[in-house]
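With one protein chain held back, the other chains of the complex are shown just where they sit.
Going by the order they are written in, the chains are A, B and C; count residues from 1 in each one.
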Amino acid sequence: MDNKFPGKDITIEDLKSKFPLVAKKNKNHRSTFNVSGVEFGKDLVIFAGPNMVESKELIFDVAKNVKKIGAHFLRGGAFKPLTFPYRSKKYRETREDGIRWLSEAKEKYNIPIITEIMEEKYIPLVAEMTDIIQIGSRNMQNYPLITACAKTKKPIMLKRHYGASLRDWLGAAEYILVEGNKKVILCERGVSVPHTHRSTSRFLLDLQVIPAAKEVTHLPIVSDPSHATFWRPWVRPMALASVAAGADGIMLEVHPDPKNAAVDPLQPINYKDFRSLLPEMIKIYNNI
Amino acid sequence: MDNKFPGKDITIEDLKSKFPLVAKKNKNHRSTFNVSGVEFGKDLVIFAGPNMVESKELIFDVAKNVKKIGAHFLRGGAFKPLTFPYRSKKYRETREDGIRWLSEAKEKYNIPIITEIMEEKYIPLVAEMTDIIQIGSRNMQNYPLITACAKTKKPIMLKRHYGASLRDWLGAAEYILVEGNKKVILCERGVSVPHTHRSTSRFLLDLQVIPAAKEVTHLPIVSDPSHATFWRPWVRPMALASVAAGADGIMLEVHPDPKNAAVDPLQPINYKDFRSLLPEMIKIYNNI
Amino acid sequence: MDNKFPGKDITIEDLKSKFPLVAKKNKNHRSTFNVSGVEFGKDLVIFAGPNMVESKELIFDVAKNVKKIGAHFLRGGAFKPLTFPYRSKKYRETREDGIRWLSEAKEKYNIPIITEIMEEKYIPLVAEMTDIIQIGSRNMQNYPLITACAKTKKPIMLKRHYGASLRDWLGAAEYILVEGNKKVILCERGVSVPHTHRSTSRFLLDLQVIPAAKEVTHLPIVSDPSHATFWRPWVRPMALASVAAGADGIMLEVHPDPKNAAVDPLQPINYKDFRSLLPEMIKIYNNI
Partner (left out) sequence: MDNKFPGKDITIEDLKSKFPLVAKKNKNHRSTFNVSGVEFGKDLVIFAGPNMVESKELIFDVAKNVKKIGAHFLRGGAFKPLTFPYRSKKYRETREDGIRWLSEAKEKYNIPIITEIMEEKYIPLVAEMTDIIQIGSRNMQNYPLITACAKTKKPIMLKRHYGASLRDWLGAAEYILVEGNKKVILCERGVSVPHTHRSTSRFLLDLQVIPAAKEVTHLPIVSDPSHATFWRPWVRPMALASVAAGADGIMLEVHPDPKNAAVDPLQPINYKDFRSLLPEMIKIYNNI
């Protein structure tokens, strides 16, 4: 046994050998690509929508409004990993119906969509209907699912697990690139921190990971302050801070009636708040 | 908005309502069940074997030896989630071959087996061949996989994700019980801790979770000091400490030639160390 | 024993009863106060200077330059808590000399100063010479020292310990206010996070604590991205993000020759970088 303890840290050398596709080739290497008319890596890309596609009415209303306000993508969950196997009536997954409603909203309001997938069997449906497939945090290390999604060649948003290192996260991204799928978007959504730090929130939005990721990878990185803060009053400051830290996009939970959202009613913002926040984010993006 | 911050902690009340099947019905409620002749919840159950089923020769040699020394179950991985999509030749998954070799070793040396599953498509094979299906840490929140395994009615070992709370973990266990499958074994394998605490190891074995889990659930709980410490010299003290803390079983990486193990060569112990450790663990188990 | 687990979280009620002086009296309550001509809680306050007051020449050079560029306060350490009792020649504390040089630089370049204190016996000297007394992270829970400093009625900057909760931090601030000293400035400087999150840095700048603190206390809060990131390339994005998150001030390590700084040479920025960063921070501050 040698005289070095285990527990190595990521280095740029590690990346070069372990994540050859994810790693930057040179200091200024940045991926830019087009998804349904939106340029990633060039403009600040805004994703907005409810946590869950609760109903056709809801998702149509949100699509119309966030499109008008200026969002690039409509987000909404039709499948959702729940910590418990029990679901209240309000909290039900709309599954295939939800995917169809998202797709109809997309057509009607001319806004591309993104939604989470949890099972391989739904890949054909989701790949056909949506513009970006989202791998949620809890499936960040579900490599068979990631690989199967990657093979569809659809753009993929890979959310970071709340317990995952930058190295774990980039390793999962490499699984997508190795399939020849280059349209990968990273999304930071809050990490689990020592309880002494959490300041009364479940997760802490790790903004330092934005410059860290940008130092080693050419992939665009999005920030989701809604899930991280779990608390409406902190969404605006953390959204602005995300942009200032260098995020290429922001994902926001937007709901017409936040307090009556089917899930996590403490975190969505309403249309009015979204309307005032959007130009603030863009102003910072254009000034840094 | 009310005047309470978000971020609730688990309470016994939460459990009663959210994990009705996992929760203890009364102070002395403890599940005991028989798997292939081994009594869980009564004896100290020992799982031993290599990280990976590298070859038929290796797994036969280990089966013979750990059986003779006193292990109840042979462990070994035929599938393995890797942080990167690239595998050295040495590190290759033996997949269906590995499962078959495990099964042959089981027959030849009369020792039941446990192995990890990562994809639904292998469930029929794994359920037929093995005595216990292992859900690895990285799939602890892969609820569709967990549910599909539960439906086979085979006993399931559910390893805790290194970023998961007790609540997250018990929630995943509830997904198994709700399918009518009562043979669930929890396994602690180390958590990710503030880097200031890690004392140069990747993970920290959370032994406090053993009395915590036993306070709220009737399920047996096993400890895996090999993966947690990632460091051979600490395996023995942490195995003994696990038993003293109340573990119902211990999972150990045992390899005839640890330094040449295909993966994680710093953590397995050899036959000789296993032979001397086993009676020490049993003595503590019988005395507390 | 009741049926609730221990481990309570902070609530606004807790604050009202436990930190009556630190807590906001109403939604818009914010402390503003003047220190040596600088308005806290109104303008973005900039602290700049080297980690250590290495020599008279160095601190004079920095004072002249950061004042010209636009810093409000000159910072520099004459005393420094080191993890080990051994110091290289380069790393020596300049102690009373350092304090005197700071004070002379203050007079010559007309820039108020802030410096850390570690022992009660130096309070008279430091209180006489400096404009703000800094309590470093490692002394955040040294309540006798905090109380003795508070009694001088000098303004105090209280840095957060890297392992401290918001509650711990506000509790320490209450020790100052209870002595009748109302000029308290909080400073976030990075927390210790799970090693899986650290992205190769020792600490993580907790920007979520800025809106969290502002929700419960009227005290101004400053951010120190230099110590948190420990890495020059991340200082600018995290400084901008701090302002966007609502920080009332920014503390930066600025050194004429960063690579040859006596301590932590990977983190200071040079004059040129400071000159270009300052207007960027102000632009964000004025726009949110």
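The definition used in the following text is that contacts are C-beta pairs under 8 Å (C-beta built on N, C-alpha and C of every residue); 3 or more make two chains touch, one makes a residue touch a chain.
Bear in mind that the values here come from a model prediction, so they are computed numbers and not experimental data.
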>> Can you tell me which of B:52, B:111 or B:191 touches the chain that was removed from the display?
In response: B:191
> Which of C:123, C:178 or C:288 sits in contact with the chain that's absent?
Replying inline: C:178
>> For the chain left out of this view, which of C:71, C:118 or C:240 touches it?
In response: C:118
>> List every residue of chain B that touches the chain not included in the displayed model.
In response: 7, 9-11, 163-166, 168, 191-201, 204-213, 215, 228-229, 233-234, 237-238, 240-246, 280, 283-284, 287-288
>> List every residue of chain C that touches the chain not included in the displayed model.
In response: 1, 5-7, 18-19, 81-86, 118-120, 138-139, 141-145, 147, 161-164, 167-168, 171-172, 174-175, 178, 192, 194, 198, 200-202, 230-233, 266
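The rule is short, and it goes like this: only the chains that are shown with their structure count from here on.
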> Of every pair of chains, which is linked by the largest number of C-beta contacts?
Replying inline: A-C
> Which chain is in the middle, if each chain's centre is the mean of its C-alpha atoms?
Replying inline: A
>> Can you compute the centre-to-centre distance for chain A and chain C, using the mean CA position of each chain? Integer Å is fine.
In response: 33
>> I'd like the Å distance between the centres of chain B and chain C, where a centre is the mean of that chain's Cα atoms.
In response: 46
> Of all the residues in chain A, which ones touch at least 2 other chains?
Replying inline: 7, 163-164, 168, 192, 194, 198, 200-201, 233
